[in-house]
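With one protein chain held back, the other chains of the complex are shown just where they sit.
Order as written gives the chain letters A, B and C; numbering starts at 1 within each chain.
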Amino acid sequence: MSDRSMILTLSCPDRPGIVSAVSRILFEAGCNIIDAQQFDDNETGRFFMRVVFNRLEHANSEADIAASVEELAGRLSMTFNLRQSSVKKRVMLLVSKVDHCLADLLYRWRIGELQMELTAIVSNHDREHLACTDLGQLPFYHFPVSKQTKMEQEARIWGLVQETNTELVVLARYMQILSDGFSAKLSGRCINIHHSFLPGFKGAKPYHQAYERGVKLIGATAHYVTSDLDEGPIIEQDVERISHRDTPDDLVRKGRDIERRVLARAVRHHLEDRVLMNGKKTVVFPG
Amino acid sequence: MSDRSMILTLSCPDRPGIVSAVSRILFEAGCNIIDAQQFDDNETGRFFMRVVFNRLEHANSEADIAASVEELAGRLSMTFNLRQSSVKKRVMLLVSKVDHCLADLLYRWRIGELQMELTAIVSNHDREHLACTDLGQLPFYHFPVSKQTKMEQEARIWGLVQETNTELVVLARYMQILSDGFSAKLSGRCINIHHSFLPGFKGAKPYHQAYERGVKLIGATAHYVTSDLDEGPIIEQDVERISHRDTPDDLVRKGRDIERRVLARAVRHHLEDRVLMNGKKTVVFPG
Amino acid sequence: MSDRSMILTLSCPDRPGIVSAVSRILFEAGCNIIDAQQFDDNETGRFFMRVVFNRLEHANSEADIAASVEELAGRLSMTFNLRQSSVKKRVMLLVSKVDHCLADLLYRWRIGELQMELTAIVSNHDREHLACTDLGQLPFYHFPVSKQTKMEQEARIWGLVQETNTELVVLARYMQILSDGFSAKLSGRCINIHHSFLPGFKGAKPYHQAYERGVKLIGATAHYVTSDLDEGPIIEQDVERISHRDTPDDLVRKGRDIERRVLARAVRHHLEDRVLMNGKKTVVFPG
Partner (left out) sequence: MSDRSMILTLSCPDRPGIVSAVSRILFEAGCNIIDAQQFDDNETGRFFMRVVFNRLEHANSEADIAASVEELAGRLSMTFNLRQSSVKKRVMLLVSKVDHCLADLLYRWRIGELQMELTAIVSNHDREHLACTDLGQLPFYHFPVSKQTKMEQEARIWGLVQETNTELVVLARYMQILSDGFSAKLSGRCINIHHSFLPGFKGAKPYHQAYERGVKLIGATAHYVTSDLDEGPIIEQDVERISHRDTPDDLVRKGRDIERRVLARAVRHHLEDRVLMNGKKTVVFPG
């Protein structure tokens, strides 16, 4: 993405003329729309849009464009987000003992597949548990946690989030339930990977639950974290076929592949501003 | 399948020598094993096997083979089933108002894809609701049902099952919950198609539940009917991707495709004696 | 779709202001955009758009809207198509001896899943071969064909296409190669289902080719017919997993399921004006 490329996402109550108004503003500001996707939720009457555009040579400044959008947003009761495509989001990764999602995200980041700045890797276990993953020079923090120290530990993480200007927190198999308060602070910018095809098999040991139930497919779910455990807006899911031959250990192994690709896709969608919140659901504009 | 082809399925506590004993019996009876599949459930210590074999020219009679297997079964605490491959199972189809599964099963039967004898088509609604499906000369029974008449209606169906020597009852979107007693009578020989990826979205209107939850894949589940609603042993499942663009009606439409192929596969597996009960789960030997 | 709903599809060389111009025209004509999807092909510099809109109460007439779009099309070197959503396309089905795709399309049409008017069913074999399919009162034509009579037979089909105002011809496993001239006449409005995952296994007996090669997945491809056999623009593809256990007959059976769902999706996309030609490829706006 060049420095002249910008992404605008917005949502507002649906009414005639929104697309026309948005595209006119951008046209008149000297911008060329590269990609636009929109969605009318007929159930709720809410309208969602994602526009990628280039500022042409004699285009208005970013600030001027922002001002025009802001003015429109006021008129249309619109919430919006406008940013330069090339500015990478700042991301913190939280992990416990299993590190396949962490290793996968780091590899994708190193080869440039995921455009993000990593601010920190935080674990409730010490670094030795991540021995299979090359953390390189990334700042690592060991914040142990117990029932008694949960409040303090979350405060430390929150402090680090603020200090590092972290914009997205990824729970890459973090295995700790965030408190309601912490979930609220991270609303819309904390992605968790749950190792089941939600809403099936909420809670602990989902692969063992799946084994007991005898399902023929297992899955994983990436969702925004909310105070309502395993009920957050779903961003991405996927499944794989299993058979009676698969033991719980086989499910865990097969699940690792599903989890890491589902989480990576969800993070990517988020980094590219493709995910818009729609109540308890998401709108995900395809890449 | 020729008349000389037979299928033996069995299960028993695992111990050394079972495969050896079974294969020796068949070899000594003048049979050639065409296909054999087995499964050791390490969790329960139970052993499962499916053997397809041909009686060669000078082979023992079917009765003699059955006697040998019976004798072995006694020694090994084995439950087994032995039958001629070419004898078609007798199947009754139950349906309510939506007929896509019915139409699909009938087409597959007509072109010879599903090897079965159809004994009857039974609906709680009258025939007009199945106007999109060609029932041909198949016997159709309209057995209406209400809360008050449920017992009598099930007794009529059960009477018909006995009268027609029906071996398998398929609930092809029947939309009625069988009573515990009726479920018990049909244990292991009644297949239902549930229009969700169980255990997610049990109960009524699963596509609407899926829509509300905002899942990214929907599915269907074929399972044996038990008195525990939506908890029967799962035979087959499948899913398809959906997006925020899909309305509940779209989910219903996409679901029809999943339901009919999942149900058809499950019925086929059952007709070919590929499905063995393993407690609340199934062993499905692939075709 | 109400009578006030219209669909506009268009493509033109990309330049700034197209979305703005299109949405302004519709807004000023008193229309509300329900759904808009667009695509910039960066490789070719070509722009594609599909807009669904409602004419509000005091909107301009259809003719006036058409005139405005026409005027814009002239300025932007745009090809476009504008039609009332509720007007069903007129479709002819061609078939040979296997009828699973035909039966499937007819069922979907009967339950209202595929919005089309069927003009005729044409086969090069007589009606008895379609005994498993209920043709109802649909006009059926038996147009036999041989190498010697191919020209005449195609002329008969073409005559029927014209006479019945057929807008789309579907080769539902027709198994005859259309001549170059006939393909040209039907360009962009003739869909074929090929029983392989193209470009693998072109030509005859693709499932047998797949069996010989030992692939682990088989597939089907729906594409527009061009004079270049099996090279037409692809609309939809899908696959299923197979194993070494599957015989060529098993592949044919599994393939039937893939073929019918791939063809049905492609036909549906076409009927809803979701497919735009992009040289030798297609743009398919998701439903």
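Brief remarks follow.
One rule holds in what follows: a contact is a pair of C-beta atoms (placed from the backbone, for glycine too) under 8 Å apart; a residue touches a chain by one contact, two chains touch by 3 or more.
The shown structure was predicted, so the numbers you read here are calculated from the model rather than taken from an experiment.
Seen in the complete assembly, the chain not on display touches A, B, C. Remark: the omitted chain is touched by one listed residue; of B:Asp35, B:Asp64 or B:Asp180 this is B:Asp35. Taking the complete complex into account, A:Glu113 is the one of A:Glu113, A:Asp126, A:Asp180 or A:Asp228 that touches the chain left out.
Shown as candidates are C:Ser5, C:Ser179 or C:Asn278; the residue that touches the absent chain is C:Asn278.
On the side of chain C, touch with the chain left out of the figure occurs at residues 39, 41-43, 197-201, 212-217, 219, 233-239, 243-245, 247, 278, 280-284, 286. Mapped onto chain B, contacts with the missing chain fall at residues 15-20, 23-24, 26-27, 31-40, 56, 241, 286.
Residue-level contact of chain A with the missing chain is found at 100, 103, 107, 110-111, 113, 131-134, 243, 245, 250, 253, 256-257, 261, 286-287.
Everything below uses one rule, namely that only the chains that are shown with their structure count from here on.
Taken chain by chain, the contacts link every pair, so each chain touches all the others. Two copies of one chain, chain A and chain C, touch each other, and the residues they use overlap strongly: the shared fraction of interface numbers exceeds half.
Chains joined by the most contact pairs: A-B.
With each centre defined as the average position of its C-alpha atoms, the distance from chain A to chain B rounds to 41 Å. Note on chain placement: the centre of chain A and the centre of chain C lie 37 Å apart, centres being C-alpha means. Shared contact sites, meaning residues of chain A that touch two or more other chains, fall at 39, 286.
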